[in-house]
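A protein chain is absent from this complex, but the other protein chains hold their places.
Naming follows writing order (A and B), and every chain is counted from residue 1.
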Amino acid sequence: MTTWRWIRTGIVAAALLACLVAPLAATAGQPVKLTLWSGYPEMKPYFDAAAKFYNELHPNVTIEVSTFPLRDIERKYAVSLPTNSGPDIAESHIYIAQMHIENGSLVPNPPEVTTFLKSGVFHPLFVSDSSWQNTVYGVPVLFSLDSLLYNTQMFKEAGLSAPPKNWDEMLSMGKKLTKYDAQGNVTRSGLGLRLFGAGSGVAAKWWYFLKSAGGDLFEECTPKSGKYRAAYDNEAGRDTLKLYIDALYKHKIHEPKLKQDAEGFANQQAAMFVRESWLVGYMKKNAPAVQYAVAPLPAGKKTNTLLFWTNVYVTRSSKQPKEAWDFVMFMANGPKLKELEQILYNTVGWMPPRNDVAKRHPNIYSEVPQYKYFAEVPKTYELYAYPRLAVTDEAFTKLAERLVKAYQDKSLLDNPTGIAKAIHEAAEETNEILKENKLYCGK
Amino acid sequence: MRTHGLRRFLVEDGIRHLILAPLAVLIVFPIAWMVLTSLKPSAETILWPPKMLPQVPTLQNYYEVFVRWPFLRFFLNSLLVSGVSTVMILLTSSSAGYAFAKIKSRWLNVIFFVFIATIIVPFESYMIPVYLLVNRLGWLNSYPGLILPFVIMAFGVFFMRQTIQAIPDELIQAARIDGCSEFAIFWRMILPLSVGPLSALAIYAFLNVWGFFTWPLIITTTQEMYTTEIGLTLFQSQFFIEYGLVAAGATVTALPLLLVFFIFQRRIITAVTLTGLKGT
Partner (left out) sequence: MPPVSPGNPAHPCWWARVRSQWQWYGPQWKYCLAVLGPVCLAYLIIRIIPIVDTAWMSLHNWSLVKPVRPFIGLDNYVKLAGDPLFRMALYNTTLFAVVTVPVTLVLAFTVAVLLDRPMRGRLENVYKFLFFLPVVPTMVPVSVVWKWIYDPSYGILNYALGFLGVPPQGWLIDSRLAIWAIILMTVWKSVGYYMVLFLVGLKDIPVDYYEAAGIDGATAWQRLTQITIPLMRPMLLFNVVIATIFACNVFAQVYVMTEGPQGSPANPVRVIVMDMYENGFRYLKMGYASAEAMVLLLIVFALTVFEFRFLRPKV
């Protein structure tokens, strides 16, 4: 019993001591400390290096980098940004940032930063889509186009010499590339498709094909009206759903039970799939032996692809906005630009967003040919960005759930009425979301 | 004599082993799998067909866990927060539990049911007001802020009340008549009698606070205040999971709890009981 008493007293004493020490422990640090949060853990090497280089130039400034999985950082942003208890610098992609921009939690760019952005160093889409009410927010830090990755070895074996250029070729080549076992089950997918996983991913991936088919998630009823409606309750939407259903049940070129997405491609369980350039970093680290190449996204009725990027923003929580902006500009246009871009190319996989990278890295596309079509596409391609509305996340997420259900519904095969019904109900839900947020404009 | 012993063994222990052994194997298997995975290099975690034992056992994962992030600091933070919370929970639960169990009053019953009602509501639902309060107190990203929601545990109060109720009233009445103050009764008599339940509660309180993810996630803003649970999510990238690292991290974080369980296990199972003076 006495041992128990001793343990107890010891713990209580330690606890009281800790409570005294605590306020001191939390405030140790350098004169200027900036915090940077990112929802992209693979970017840690880049931000760490930037922080290190900056500290060499400004020894009194340290930058603490924290990266979280995207789902968790959304939560942190949701709670901390509106209450001004967030980081100095926040990395985010557009439609998540939009909510916080509208709420005033993110600081507009100082004039010199905006001038820099509009100086021609960036594709105009970066600037126009980072603007809200004629003010520009954020500085791009990474980007990639969405393109098709394909396993060159598998293509050679199947006797295919070039990647597919359109949907028909995509399906027929996919069929040739699929391997089956004795019972007719797919053991290797010809075309990898995103079929499940909570969140908006399923819908976002469906949406690229929707755009190729000529549809979109939202459309503005009249230009500049600020009112929208769902834009996929039409032939484009039905065709895109039909593409998936046919791929799954008619041609049987994808199997849900195999490893999905990047892991599937790395394990050579998929011959083709659509993703962004971070795959290059991933494949280099996890499956260096796999031979693969990259081609522009196969065209549907329209020839286009997504320009994906993220911005770094300075937040209203920052008590040192001047230093924060200085660091942001250091990353975007500082003396160590070449080294930082090198880290992106070599380790991370995401690509530097400036369009003058050829000056500093003239041989990058011959050294790593896979980057080429993640960075450029033929002139025939139109580039678009994610919808910028704050309700995009909700719309995508709810649509994703409906799509997941539809993909598991075998009865939709050769069933135009069924497909039309599924699409129509999904579009109704999207319109409901718009109505709830007073963004709907009617039929 | 020997035959008798063998038959007794078969009848008493044998049947029990027959039922319990396969269950135990099934129950432990995933844990064993987790620990073995933590010793496998990254390439082996995706082997097919899967192999139970690592071909090339390595401590690389453990090394990375402590090197990539300041995991030791996370660990110490978790220890501190969980330790202090547990002590506070033990104190508040047992003292309040005694009041609810042995002091008869309608008011106390009402208060008790209000406490119980708070168990029902998941913390996630009222987390925001608590966050706003902590923000106003200036306790964001600090130990007091991390510990604040966990100084009490309604589950603990409920549990201690149920177990203290089993202590015979006569003992307490005798002590009261002898002139002992309630404090003395509590400290000298109730606590020692409740070592078993208190040990069980200590384990549960520690587990509960240690494993809590959502609160530390939103309350901390700098890395030096992260707890191990946050540290473990840092190993999960958006697109893939490094199973070896997660398994190593999980094993490391499970160790203190195992230690706590070891220390208290004997106390739980050898709780002092009073024969002959039992009430329900």
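By our rule, contacts are C-beta pairs under 8 Å (C-beta built on N, C-alpha and C of every residue); 3 or more make two chains touch, one makes a residue touch a chain.
Because the structure is predicted, anything quoted here is derived from the model rather than measured.
A.B. asks: May I ask you to name the displayed chains that the omitted chain touches in the full complex?
C.D. replies: Per the touch rule above, the missing chain touches A, B.
A.B. asks: From the list A:Asn286, A:Asn355 or A:Thr397, pick the residue that touches the absent chain.
C.D. replies: A:Thr397
A.B. asks: Which one touches the absent chain: B:Ala43, B:Leu72 or B:Ile103?
C.D. replies: With B:Ala43, B:Leu72 or B:Ile103 as choices, the missing chain is touched by B:Ile103.
A.B. asks: For the chain that's not shown, point to the residue among A:Asn60, A:Thr115, A:Asn166 or A:Gln408 touching it.
C.D. replies: A:Gln408
A.B. asks: Tell me, which residues in chain B touch the chain that this view leaves out?
C.D. replies: Counting over the whole complex, chain B touches the hidden chain at residues 9, 12-13, 16-17, 19-20, 23-24, 27-28, 30-31, 33-34, 37, 45-50, 92, 95-96, 98-99, 103, 105, 108, 111, 114-122, 124-130, 133, 148-149, 151-152, 154-155, 158-159, 162-163, 165-166, 176-177, 181-183, 186, 196-197, 200, 203-204, 207, 210-211, 213, 228-229, 232-233, 236, 238-241, 243, 246-247, 249-251, 253-254, 257-258, 261, 265, 268-269, 271, 273, 275-276, 278, 280.
A.B. asks: Spell out the interface residues on chain A facing the chain that's missing from view.
C.D. replies: Residues 69, 71, 74-75, 78-79, 81-83, 99-100, 102-103, 105, 194-199, 201, 256-263, 269, 393-394, 397-398, 401, 404-405, 408 of chain A touch the chain absent from view.
To be clear about the criterion, only the chains that are shown with their structure count from here on.
A.B. asks: Can you give the whole-Å distance between the Cα centres of chain A and chain B?
C.D. replies: 38
A.B. asks: List the residues on chain B that touch chain A in their complex, please.
C.D. replies: 42, 46, 80, 83-84, 86-88, 128, 131-132, 135, 140-144, 192, 195, 214, 217-218, 221-225, 233-234, 236-240, 267
A.B. asks: Within their complex, state which residues of chain A touch chain B.
C.D. replies: Contacts found on chain A: 1, 4, 8, 11-12, 14-15, 18-19, 22-23, 25-26, 28, 33, 35, 39-42, 64, 66-70, 72, 75-76, 79-80, 83, 85-87, 261-263, 267, 278, 282, 286.
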